[in-house]
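Only one protein chain is missing; all other protein chains are in place.
The block that comes next holds chain A.
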Amino acid sequence: MLTGASVLFVLVITLFLLVIWRPGWGAGVSPGRWLVLGGLVLPGIVLIPLVAYALIAGESLLPSPGHTPPRIEAVARQWTWTFHYPDHGGVETRNVLHMPAGTPIDILVSSQDVIHAFWIPRFAGKIDAVPGHVNRLRIQADRPGRYAGQCNEFCGLGHAGMRFDVVVDRPEEFSAALARAAAAEGSEKK
C-alpha cells in the first residue's frame, strides 16, 4: 500500500511539474480524455482491488461464527485495565494481560466509565471500550514474549499513562503462568 501510494504521489506531482515546465506537453491528450483517464480510470484501477483486498483481510480480524476461540475480558476504567479469564476459573490480573502464543484469542472489551480503546501496537487491530457495550477483537500472538499495550482513546488526565503489559507464554505453560501471576496479585492485595 505504501509503495502504491508513493507511485501515485510521484505520478501526480510529475504530471503537475511537466505541464508547467513543458508547455504544450499534455496538450496532445484532449481535455475530455484527461478527465476520464485521471478522474475515472486511474481511481478505478487502484481502488477496486484495494477495497476487495481490505475486505478479505478485514474478515480475518473479525470473529467468525461457529468457531469460538478462548476468551479474555478486558475491562477499562480511568486509568487501569483489568483482565478476566473466564476459561480459567475467572481469575483476574491488573494492567498485565496474559495470553498463550500461536492461537487466536477473542478479547471482550468493555468500560466502566468513559470511552477507552484497547490496543497492542505489535498485534493487528484495536477496538474501543464503550460503556454499556461489549466489543470483541480477535488477536493472535505468534511468538512468546513481552509486549506493550495502551489506551488509544483520549480518556482524561491519566490517558498517557494508561498502559498495560502483555505477557505471551508458550501454550503449554500458559495456565500455570497465569495462575502464578493471579496468585501473586492476590497476595499483593492482601
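Criterion: contacts are C-beta pairs under 8 Å (C-beta built on N, C-alpha and C of every residue); 3 or more make two chains touch, one makes a residue touch a chain; residues count from 1.
Here is the rule we go by: contacts and distances are computed from a predicted model.
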(request) Just go with whichever of "cytochrome-c oxidase", "ABC transporter", "Phosphocarrier protein HPr" or "histidine kinase" UniProt uses as the name of the absent chain. (result) "cytochrome-c oxidase"
(request) Quick one: say which of A:141, A:155, A:168 or A:182 touches the chain that got left out. (result) A:155
(request) Just the residue numbers, please: which parts of chain A touch the chain that's not shown? (result) 1, 5, 8-9, 12-13, 15-16, 19-20, 23, 25-27, 29, 31-32, 34-35, 37-40, 42-44, 46-47, 50-51, 53-55, 57-59, 61-62, 78, 113-115, 117, 119, 121-122, 124-128, 130-133, 135-136, 150-160
